[in-house]
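The next block holds one structure in the form of structure tokens; read it before the comments.
Yeah, one chain of the complex is gone here, protein chain that is, but the others are all in their spots.
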Amino acid sequence: MWRDAALVAGRDLRVEARSRVTLHQVAPFALLVLVLFAFALDPARQTLERATPGLYWVTVLFSALLAVARSAALDESGGVRDALRLSALEPPGVFAGKALAVAVELLALEALLGLGVVILYGAEPAGAGLLLATCLAATVAVASTGTLYGALVSGLRVRETLLPLLLLPVLAPVLIGATRAFEAALGGVPADGWPWCGLLAVFAILYSVAGAAAYGTLLEGS
Amino acid sequence: MEPVVHLRATVALLGRFPALAGIDLDVVRGEIVLLRGPNGAGKTTLLRVLAGLVPPVRGEAVVLGHRLPGEARAVRRRVGLLGHGSALFEDLTAAGNVAFWGRACRAGAGDIEAALALVGLADRLRDVPVARLSTGQRRRASLACLLARRPELWLLDEPHAGLDNDARDLLDGLLRQAVGQGATVVLSSHELDRAEALADRVVSLVAGTTTVPAPAISNVSDEGRRNEPGEVTHVA
Partner (left out) sequence: MTATTQPGTVAGTDQPPRPGAAAATTGSRASRIIGLLALAATGLLVLYGLVISPADVEMDDAVRLMYVHVPSATYLYVGCFITTVASGLWLWKRTAGWDALAEAGAEVALVFSVVTLGTGSLWGRPTWGTYWTWDARLTSTAVLTALLVGYLALRRLDLDPDSRSARAAVLGLLLVPNVVIVNRSVEWWRSLHQGSTLTRIDPTIEGDMLVALMVGFAALGLIFAWLMIHRFRVAWLSQQVDRLDLDEALAARRAEAEESR
């Protein structure tokens, strides 16, 4: 299974490295959203500063939608799905590989956005340990949930519109948890943030297991 | 004669449409069988049933000794399907694609290199992204992905389409070679002259049925497929 995961993750990341969709489209989009938030919430009145953790994670979620849709699209183009079913790849391995590739892309994106909020919103990083742990747990949570739901809508004509409808309510706890943890790290008491980080970790584990278990059924059922 | 395919009154659906309405087909090891028929006759669906991708819903279906749909996974490992889609990733190179699918099918590095060489993609074209390959060159790359996994049953859907004459000769040669090594081939083609010269036998499909012999469908029970009446009782 892990061999298959490495093979699939390598393929997805290689496709990403060649096509540069994340670098050339998703990353600029994410930065643009940060700028739009600044237009919507006047930077002078410090609303922006107080809302930074929330805006950061909303931006990550929207960008994740794009990354997930792109990752799912890779496996539904002409004949790839048939070829996957005919191959000896284990479905849990395929799931793990795809989730891993999305997670790597998201981590890169989060680093860039972190730089963005420091420069644009004047955020001052603090509590590095909590920040990193939160990013890691939230990223695995989003990547595994996204990969599972991406497979759920894959091959449907309405997938672009259905994916956000299905995925965003499910990710509500991730948004809440990651935002609170960031608030605790940046402004408040870091100790308050760790339980949230734990919630994110539980979520990440639950969805990684569920996705690995369900991926075979979804690969078959279409 | 070792039977590779054994279908009796096989029915298969595309969504709710019975693309195959009753197929009788027997293929023995080492044969090359050509499926002929107008568009919509069910050739593609039949090839996908044989690959274990579309479950037969009625009738009998045994491929390579495995009963379908129950043992589809075992069938899939042993067949190779060249379908309408190329199953290639546009951003990867020809060699990258063949390497990925080869390894995904547990092929060794030697088999992968040999496959690339056999289709003529081992030199100049190996590091060109698929997006920049011509239709015929993509077909060759797809073919190499198949060669690398050494299928026992080759299933080819319109393999001659989009190929120039050299490539067609190459394909036919590769198929004859595979048969010589003990493989079996079922293909569909609109290049009838060429395909009939290649094939040992021609099977005609009309509206999802094989023309001879007429399938005895009426006595095939569909009980037990699903919707058993007993299922209702727990709520009603």
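To keep things simple, chains are lettered A and B as they appear, and every chain counts its residues starting from 1.
The rule is short, and it goes like this: a contact is a pair of C-beta atoms (placed from the backbone, for glycine too) under 8 Å apart; a residue touches a chain by one contact, two chains touch by 3 or more.
Source: prediction; values computed, not measured.
Asker: So which of A:Ala38, A:Val58 or A:Leu166 would be touching the chain we can't see?
Answerer: A:Leu166
Asker: Kindly note down the residues of chain B that lie in touch with the hidden chain.
Answerer: Spelled out for chain B, the touching residues are 11, 13, 15-18, 21-22, 206-209, 211, 217, 226-229, 231-232, 234-236.
Asker: Which positions on chain A touch the chain that was left off?
Answerer: Missing-chain contacts on chain A: residues 148, 152-153, 156, 158, 162, 165-166, 168-170, 172-173, 176-177, 180, 195, 199, 203, 206, 210, 214, 217-218, 220-222.
Following the convention adopted for this analysis, only the chains that are shown with their structure count from here on.
Asker: How far is the middle of chain A from the middle of chain B, if each middle is the mean of its Cα atoms, in Å?
Answerer: 37
Asker: Quick one: in the complex, what on chain B touches chain A?
Answerer: So the residues of chain B touching chain A come out as 48, 51-53, 76-77, 79-81, 83-87, 89-92, 96, 100-101, 103-106, 129, 145.
Asker: Which of the residues in chain A come into contact with chain B in the complex?
Answerer: Contacts found on chain A: 4, 7, 11, 14-15, 18-19, 74, 77-80, 82-89.
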